[in-house]
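A protein chain is absent from this complex, but the other protein chains hold their places.
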Amino acid sequence: MLEELVQILANEREVGAYFRLTLLAPEIARRVQPGQFVHIRILPMRDALLRRPFSVFQAAGDNLSILYKVVGKGTAVLSRMQAGDQLGALGPLGHGFTVPKSSGEKPLLVAGGYGMAAMYLLAQRSPRPGVVFVGGRRRVDILCEQEFRALGWDVCATTEDGSYGHRGLVTEPLVTELRRDAKRKRLFACGPTPMLKAVARIADDFDVPAELSMDEHMCCGVGVCLTCVIPVKSADGWEYQRTCTEGPVFDSKEVLWEVPR
Amino acid sequence: MLEELVQILANEREVGAYFRLTLLAPEIARRVQPGQFVHIRILPMRDALLRRPFSVFQAAGDNLSILYKVVGKGTAVLSRMQAGDQLGALGPLGHGFTVPKSSGEKPLLVAGGYGMAAMYLLAQRSPRPGVVFVGGRRRVDILCEQEFRALGWDVCATTEDGSYGHRGLVTEPLVTELRRDAKRKRLFACGPTPMLKAVARIADDFDVPAELSMDEHMCCGVGVCLTCVIPVKSADGWEYQRTCTEGPVFDSKEVLWEVPR
Amino acid sequence: MNLAVQIGALRMQNPVTVASGTFGYGVEYARLLDLNQLGAVTVKGICLGPVRGNPTPRTAEVASGMLNAIGLQGPGVDGFIAKYWPFLKELTVPTIINIWGTTVEEYAEVARRFDALEGVGALELNVSCPNIKEGGAQFGTDCKLLSQVVAACRRATRLPLITKLSPNVVSIAPYARAAEEAGSDALAVTNSYPAMAIDVETRQPKLANVTGGLTGPCIKPIAIKLVWEAAKAVKIPIIGMGGIQDATDAIEFLMAGASAVAVGTANFYEPQTALQVIAGIRSFMERKGIRDVREIVGSVITDR
Partner (left out) sequence: MNLAVQIGALRMQNPVTVASGTFGYGVEYARLLDLNQLGAVTVKGICLGPVRGNPTPRTAEVASGMLNAIGLQGPGVDGFIAKYWPFLKELTVPTIINIWGTTVEEYAEVARRFDALEGVGALELNVSCPNIKEGGAQFGTDCKLLSQVVAACRRATRLPLITKLSPNVVSIAPYARAAEEAGSDALAVTNSYPAMAIDVETRQPKLANVTGGLTGPCIKPIAIKLVWEAAKAVKIPIIGMGGIQDATDAIEFLMAGASAVAVGTANFYEPQTALQVIAGIRSFMERKGIRDVREIVGSVITDR
């Protein structure tokens, strides 16, 4: 874990509301594991103080990139920053995905929207290719399909409005695939919470292991503030665990989707 | 009085900590009178909310310019802004100088540091040239001397460290001039408060009229908040008057330099 | 679409006014905006006689806000009537007159004087100014004194009475109830918060008065909570204020339980704020299909 003032090398619109940000962040880039994130301080946002968490999308040499969607105040300000501008970066943070082994289960990735960003390093570092199920509302929400194909992975896209790939939810082709053959598969998912919950249920139904990257609001990003907790099974029933520290990746069997009364 | 979102046309270092800012502000530029000011909202300064007041230095056609010194947070942010960026401008504000008449008294201008900025329009619009006494700590504090000379005015510069012009205080050559001949002269002064106070005393000593542009902290700039008041003589002793509305230019005879007990 | 709200007998064509002391006597801003678009104009605090106010510096900028210790400089009742009333009475929107005194009797006397003035919209009792030595906040932090002031003004006038509460209390509910029971028609929540800043270079306080009132976006979360608690405590309407910069802020106050809102500090840096807030509330209602602004009032969902 490191804190760096990093320089923006590029910050360009990918498609729709999605931007690709490349940073010169040698120390973090070198250390990052798939599924980890960086906590970014957007310096021009002076009255909004908190950092914003983003999955590390790609890391190569001294460079690190992020794929982000403009959703609010911080990402809007970020999208107007330019090469040469500086950001504060804290990372790599969190507990990432288990990188598949060549002899292990076949990885099936499930991503919704910018969830795709958390998946690239995993696909890249996996010794065996698998399938990425990627979903979104519309065509523009299907990100970097070609980059995953270039790694030798199959990509199965779904859009809710049918404007691209299958029409429907991303979990539908996943279920089809698991119905065909659920043996020796492992699921890795990142996306909106309802999608993660659906994936957890599917994993349960088919009895396949699944790792979920949870998207919770964060404050410190390093485990001290206890903002980002989710209820997780524990020896004495359940406990709150920190998404930024014990997560963001959790075993789907451990996540409780509601706080027990 | 108008509120405009205005565009920066140029924002360049003049000398030392002084910058010259040119704005496209047609409505304000057209209306401004010598000694009036604009109240500027520096938009990127998000946690610092208040506007900053600046004298209008020059106005020509649709353009208006300001000569400012970087002294704190707002002026520092302003100095990093670029052509094309936007500012909020409220103006023209305040009660300015009395423009000399061709048959009237000879204008003697006294300026310290950025006080020079408040003087240019007055010199330009005066039908008869006079003398500008300009003072500063060091050579870099003597601003736009050539521009005043180009209007046909005499410029008499003083620096405290003697690095340029006379060595000493700006009021010394003024006194020399008045000793020579104080008849049919009118003083106009803008600068730090101790300088204004000295000018007021000199005006009194030589019995010449003097108009002083007071530099007080402001908040609203339009007379509603009552931040910028100074004690001024009135029918029933004294009252607080607003620098932004009744001023910034006051008759030196009316200004009380201390609040009466 | 209905934007009108009722503050006691006072009808406002929309729920947006300006906060006392941040809009002078209206006339100063008349060249910048059409005052008749507002729900009401609220003027700077007035007491019986003219007041010079505090020495300078009187304001200071702080993170997302400002401090002030103006000390209620003002022309007094007569000065106000002579100098500003001729302009204000010609407006088509009502004027809310903010009043104060140093004794219960003085409050009542000022109320009586304005009762005699034709056309006043409402009186707002400032029992919460932190910046004067006598009067002001002491009435707002003592339930008994508060009751006395409100009751005395109630007897002195038939004008709608709005009691402006102090934020500087452990719980606002008893004060809200005291004002209601003493006959106040509405509450204004909240005034500025006691605070201080020091210039470390000179070691002097940034205000000549040493302490002052904190206002602006920095106090909004405090003000929202006070409005929410006051609204649960009383039946009379509340005018919410504290840090409103845009329509979203205003709607937050309405949802917390305010029937109307006032724009304060924002006027200083963005004089069009109140008008922008009105336009923004309108488009929020359009977008959400809300027909009557009163449906928004108190609509926060506190049980998940």
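By written order: A, B and C. Residues from 1 in each chain.
Just so we're on the same page, a residue touches a chain if its C-beta (ideal position, glycine included) is under 8 Å from a C-beta of that chain, and two chains touch if they have at least 3 such contacts.
From a predicted model like this one, the values you see are computed outputs, not experimental measurements.
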In the whole complex, of C:49, C:119 or C:221, the residue touching the missing chain would be C:221
Given C:85, C:100 or C:193, the residue that touches the chain left out of view is C:193
Looking at A:24, A:70, A:99 or A:225, which makes contact with the chain not pictured? A:225
Which residue from C:37, C:168 or C:276 sits in contact with the chain not drawn here? C:168
With the missing chain put back, one of C:53, C:121, C:160 or C:243 would touch it. Which one? C:243
Which positions on subunit A touch the chain that was left off? 1-3, 41, 47-51, 88, 90, 216-217, 219-220, 222-230, 239-240, 245, 259
Where the missing chain touches subunit C, by residue: 55, 62-65, 67, 141, 168-170, 193-198, 200, 202-205, 208, 210-211, 214, 217-222, 224-225, 228, 243, 248, 251-252, 255-256, 284, 299-302, 304
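Operating definition for what follows: only the chains that are shown with their structure count from here on.
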Identify the chain pair joined by the greatest number of C-beta pairs in contact. B-C
Centroid of subunit A to centroid of subunit B, CA atoms only: how many Å? 57
Cα-centroid distance, subunit B relative to subunit C, in whole angstrom: 36
For subunit A, jot down the residues that touch at least 2 other chains. 47
Junction residues of subunit C - those touching two or more other chains: 63-64, 217
